[in-house]
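One structure follows; several queries about it will come next.
Of the protein chains in this complex, all but one are displayed in their positions.
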Amino acid sequence: MLTTFRKVLVANRGEIAVRVLRSCAELGLHTVAVYSEADRNALHVRYADEAYSIGAPPAKESYLSIDKILDVARRAGAEAIHPGYGFLSENEQFAQACQDNGIVFIGPRASSIAAMGDKIAARKVAKAAGVPTVPGTDGPLATVEEAEAFAKKFGYPILLKAAAGGGGKGMRTVRTPDELASAFRLAANEAKAAFGDGTLYLEKLLEGVRHVEIQILGDRYGNVVHLGERECSIQRRRQKLIEESPSTVVDEDLRRRMGEVAVRVAEAVNYENAGTVEFLLDRDKNFYFLEMNTRLQVEHPITELVTGVDLVVEQIRIASGRKLRLTQRNIVVKGAAIECRVSAEDPYNDFLPSIGRITHVYEPSGPGIRLDTSIYDGFEVSLYYDPMIAKLIVWAETRAQAILRMRRALEEFKLVGIRTNIPFHLRLMESPTFIAGRFDNSFLDSFNLAASDESGEHARLAAVAAAAVAYQLKQVKSRKVDGAQPGNDSAWKLAARRAALRLS
Amino acid sequence: MLTTFRKVLVANRGEIAVRVLRSCAELGLHTVAVYSEADRNALHVRYADEAYSIGAPPAKESYLSIDKILDVARRAGAEAIHPGYGFLSENEQFAQACQDNGIVFIGPRASSIAAMGDKIAARKVAKAAGVPTVPGTDGPLATVEEAEAFAKKFGYPILLKAAAGGGGKGMRTVRTPDELASAFRLAANEAKAAFGDGTLYLEKLLEGVRHVEIQILGDRYGNVVHLGERECSIQRRRQKLIEESPSTVVDEDLRRRMGEVAVRVAEAVNYENAGTVEFLLDRDKNFYFLEMNTRLQVEHPITELVTGVDLVVEQIRIASGRKLRLTQRNIVVKGAAIECRVSAEDPYNDFLPSIGRITHVYEPSGPGIRLDTSIYDGFEVSLYYDPMIAKLIVWAETRAQAILRMRRALEEFKLVGIRTNIPFHLRLMESPTFIAGRFDNSFLDSFNLAASDESGEHARLAAVAAAAVAYQLKQVKSRKVDGAQPGNDSAWKLAARRAALRLS
Amino acid sequence: MKYYVEVDDRTFELDFQEEDELLYVHLGESRLTLDLRQISQPSLYSLLVDNRSYEIFVEARGDEFNVLIGGEMFQLKVQDEWTRRLANIQRKSGVETGELAVVAPMPGAVVAIEVSPGDEVKRGQGLVILSAMKMENEIKSPRVGRVKSVDVSAGQTVEQGRTLVVLE
Partner (left out) sequence: MKYYVEVDDRTFELDFQEEDELLYVHLGESRLTLDLRQISQPSLYSLLVDNRSYEIFVEARGDEFNVLIGGEMFQLKVQDEWTRRLANIQRKSGVETGELAVVAPMPGAVVAIEVSPGDEVKRGQGLVILSAMKMENEIKSPRVGRVKSVDVSAGQTVEQGRTLVVLE
C-alpha cells in the first residue's frame, strides 16, 4: 500500500516552506514552490526546483486559493502537497480536493481535520474519549445574550473562542459583564476575517495554568506514538513567543500520562500523520484538553532536537504509506531545546509591526544552534503576512546551558534595517522567573521589558555611544566637504586602515 | 587542585576564535579578544567582552607575538589563554611563558608540545611506545645529499617533511632523483617561513593509504579517552578539504585498536587536554603513526556532532583541573558528520586566493547544519591569513543522508563578491567515488572538476542566463537614460512590482 | 567638541578630543578611549570603550537618538554645543496649542469609527478600530478631551502617521 511520489508541491511560504523544501531535497524529492507576487525573490522560490506564480499578495488571492494551487500541481505534475502550517493546512476541503485529484495530501485525513477543526466538535470527541476538558459551552454561541447566560453560569473570567480557531485569533478574554458585548463583536469579526467563519464558543478561563502540548505521529495502520511535550506558556496576547522541551514541570510519569491521553484523542479520530494535542496544566498537575492541531506546529523543531526525529521526514514517510519506524519505547527525550520566535515587531513601540527592508542579516551559528528562517539580505518585511520572520532554536545538554546558549545566539543575531523582538527575548532569557521555570501562561502579562539600570551605567554607555555617532557623522560630513573620501569607517581611522591594507 | 578562572583570553582570530568565544560565553566566562589592525571589525572582536589591538596585520607582528599577548593578558586580568589552532597553539615557549606568568594555558603541558612538536622526536616516542611508524629517517636531514642517500635506501617516492611541521606546510613529494634538490629547497624555505625552522626529515611515501586520525582527551590525573576517528583523506596538496566521522573503512574493532594505540601515544608524553593522533591506514587495515597534533583540530566539530561532546568545553574543564567526566564506555559514535572547509580560493583558477569584499553572505541553515565561520556582510578577504573562511558541518542519521544534506547546504551557501571553493565541494558531493567511500589520500590528485554535460543542456542554460543578464543590463541602462528609476529588479518587472507593493 | 546628551532625566556633558589618531572623550571625571566603527548601514556599530567591546544599534533622526545595547533600548537627545544654543533660543518662541492629533501607529485598514465630532472621550476610550496583519486593534484615546474632527472613514486604508482623529 505504498504511495510512491517523486515530486512534492509545498503550498506555503516563509520559513516553513523553506524548512519543508529542505527535508524534501534531502530525501531526493523534486520540489515545486508557489508564490504570490510579493514573494518572487523569496527563499522558497529560489530553493525549489520549480516555482509558479499564483497571484496577488493577499493570501486569499494566492496561498489560500485551492484552485490555483491544484492547478499548479497538475501543471507541474506534483504527486503530493505539503501544506506547512497556517493557510490551507487545516482546511478539510483542501485535503479532500487533493484526494479527489489523486494528489497525496501530506497530513491527516480530511475527516480528522474536520473533526478537530471545529473546536466545539473536538471538545465533544475528547469528552467521549474520556479526556478531561476545560468547562465551557457544548455548542456554538448564537448571540451575545447566550454568551452572557453561559458566563453567568460558569462565572467570570471567561474566554471567547472561535470555533474554527487556532493561533490565538478570534479569541478574547472577558473579565466583567460590560466588556462582553464589545469582545464578542471583535472576536467574531476577527474569526470571520481569519477563518471565514465567525462562530464562537466559550470556556471558563483557567488561571495560573500552563500551556503544555504533546506531539504525536500516527500512520495509516493505526499505530500512534507521542514524542513528549512542548512547554508553550510564554505567550503574548495568546501568541506563543518562546517554547521549550521538556517542560520544567513535566516529569517522566506525567509525560507518560499526558502522552497516553494525547494518543487516545488521536485514535478517537483515526488520526494519521503529525499532530499536536494541546492541554492546560494546572498547579496540581491536572491537565485539560484544549484542542488538537492537525498539522505541523511552528514549534516542532524543539521536539526534533530533543528526540532526534525529523518530523517532516516522518510526515512524508507516513504520507507515502509507510509504517511508523518509531515505537514508543525508542523515543527518548535527551537534553533541552528552546525556541524563540523572532518577529518584525517593535517591543519599544507596543509590538507594532516594523516593516521595511532588512539590509543585512547577521545569523547566529556554531554549536547547538538551528535557525529556521526565510529572511536574507534585502528581504522586505511587508504587512501581507505574519510578522514572524525567524525561529531561533538551540539545544544543549541541560536547560541552564540551553538558556546561556540562547542568550549568546540572540546577541549574535542582528537584523539591520528594521526593529525586531530580539531585545525582548534577550530580556526574557535574563528573567529570574524564566530561568527558574516558575511561570504560567500569564507570565508575559506582567513582564517588564525595562531593564534595571540602577547605577545608570548603561545609560551612561548609551550616551557615549550616541554622542560618538553624532560626532562621527559630523566629522565625516565636514571631511566630505574638504574632499576627503567618506566611508563606513570613522574618519580618524581611515588613514591607519589604508596603511594597514597595504601589502607588508 | 582546581584552578578557578573567570576570564579567558583567546589568542587567535577567525572562525576558531569565534568558536572558542562561544563556548566561553556559554560557560559564563568573561572573554578577551586580541586583534591585528586588519581585524578591527572581525566577529571575534565584536563577540568578546574586551578587545585589544596587538599590532600590524602580519601574524609575526600580532598573533605570533608572545610578548604582546601576555601583555594584554596582564592588562586585562585574563587568568587563562586558549590558543585555538595555528599561530601559537603548538608553541612550547608560549605554553611555558603562560605558566611562568601564572596564566593557565588551555592545552597540553609545554613538555608534551615539545615532545610532539619536533616530528622527528615524536616518531621516536611512538616507536618507543611500540606504535608502528612510516619508514623514514630517524634524525634531521642536514643536506640535500643526506636526503639523496636516504631516498636511495628507502626508494622513491619519498616525502620531505618539516620537523616543526603541521598543516601540510613545508612538505614536498619527490618521485624522481632530479626533483629532489628543488623540492628540498622549497620545503625548507616554506618550513622556515611558516615555523621559523627549516629542518626537514623524510619518510617513504605510502601510496593508496588513508589519513585517519583519532581524537583524544586527557586530564591531569592521567585519565585518557579517545573519541573515535576522523577520516581526512580528501586532501588537496596535503591540505585537508573534507573530513568525516566515522570513516567508511573503520569498523568497531579497528576503532578500538586505533583508539588504544592513540591513547598509548598520549600516555607516553603524559598528555593533558585535547589532542589528535594521526595515522596512515592502508588497504589491509594496517595503520602507521604519522604525528600527534597537540591542539584542537580544525575538523574537531565532526567529532562533536557524532559524540555529543563539546571539545572546547572539555578543554576548559580539563585546564581548570577537573577530572574527565567521560569514560571510554560512555563515548558512543552516533550518526554521521561531514565537514567541508570553505575557502576563498578559486577552483576555476588553479585554487588561487580570491581576495576582496564579501558583499553578502547567504548562510545555509535548518536541521542538522552547523556553520563555524567568521565572515559577515562586508568582510574583507585579505592575503594576510589563511584563505579558509568557513567550515560547513552537517550531521545526519546515516552517511548517505549526511551527503544529501551537505549538498543542499552547499547549494544554499552563497558568498557574493568573491570566488570560493563551494562549487568544488558540490562536485565532490556528487562524485560516485566519494559517495561510495572508495578513496584514498590521492583521490583529489585525479579528481576532475569539470562536470559531464554531454547533452549540452547546462551550457544552453548558461547561455540563456548570460544573455538574459546582458539584455537586462542594456534595458536598465537605456531606461536610466530615459529617466526611469534603476534598481535591482529587472526593468520590465518594476511596474508590476510597484503595483504589488501597494496595500490591497 | 562638546556634546550634551539627555537620557532618562539625566544630562551628560561629553567632550571629544582627537590625539594621535585615537578618539578620547571626557565625561565627568573620566577620560575614555573610543574606537567606533560602523559595521553596516544604517544602524549597526561596533564600539570599543577602554577596550570593552559592544555591538550596538544607533538610530539617529535629527537630535533624537535611539541606542539599543543588548536587551536595553535608550532614547536620547544629542546636541552639540552650537545646536543646543540654537534650540534654547527657539524654545522661547514655541506655543502650546492644546490640540492633539491621534495618528495611525501602523499602516492598516479602518474597520470602524467609534466616535463622532463633539463626543467627550475618556482616557483609554476606543476611537477607531484598525486592522493590520489579520489582527484588529482598537486605537484608544491618550487623554480626556473632546473630538474635534474624525479624519478617516471605515474601509479606508491608512498609512502610518496618518491623522485619524483630532482631540481638543
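A, B and C are the chain letters, set down in written order, and residue numbers restart from 1 in every chain.
Here, a contact is a pair of C-beta atoms (placed from the backbone, for glycine too) under 8 Å apart; a residue touches a chain by one contact, two chains touch by 3 or more.
All values derive from a computational prediction rather than experimental measurement.
Trainee: Name every shown chain in contact with the chain that has been left out of the document.
Mentor: Within the full complex, the chain not displayed touches A, B.
Trainee: I'm checking contacts with the chain that's been left out. Which of B:L27, B:A129, B:V313 or B:I355 qualifies?
Mentor: B:I355
Trainee: Out of A:P140, A:G378 or A:G437, which residue would touch the omitted chain in the full complex?
Mentor: If we include the chain that is not displayed, A:G378 is the one touching it.
Trainee: Touching the left-out chain: which of A:L29, A:A48 or A:V476?
Mentor: The one listed residue touching the chain not shown is A:A48.
Trainee: Since one chain isn't shown, list which residues of subunit B touch it in the complete complex.
Mentor: These residues touch the chain not displayed: 169, 186, 189-190, 193-194, 347-350, 352-353, 355, 359-360, 362, 383, 385-387, 411, 414, 416-417, 423-427, 430, 451, 453, 456, 458-474, 488-490, 492-493, 495-496.
Trainee: Name every residue on subunit A in touch with the hidden partner chain.
Mentor: Missing-chain contacts on subunit A: residues 33, 40-41, 45-52, 76, 376-378, 503.
Just so we're on the same page, only the chains that are shown with their structure count from here on.
Trainee: Taking each chain's centre as the mean of its C-alpha atoms, which one ends up farthest from the centre of subunit B?
Mentor: C
Trainee: Sort out for me whether A-C or B-C is joined by the greater number of C-beta contact pairs.
Mentor: Top pair by contacting C-beta pairs is A-C.
Trainee: Quick one: report the Å distance separating subunit A from subunit B, using the average Cα coordinate of each chain.
Mentor: A distance of 37 Å separates the two centres.
Trainee: I'd like to verify one number: the distance from the centre of subunit B to the centre of subunit C, where each centre is the average of its C-alpha atoms, in whole angstrom.
Mentor: 48
Trainee: Among the residues of subunit B, which are close enough to touch at least two other chains?
Mentor: Counting only residues that touch two or more other chains, subunit B contributes 40, 47, 376-378, 503.
Trainee: Among the residues of subunit C, which ones contact at least 2 other chains?
Mentor: Only 35, 37, 39-40, 55, 107 qualify.
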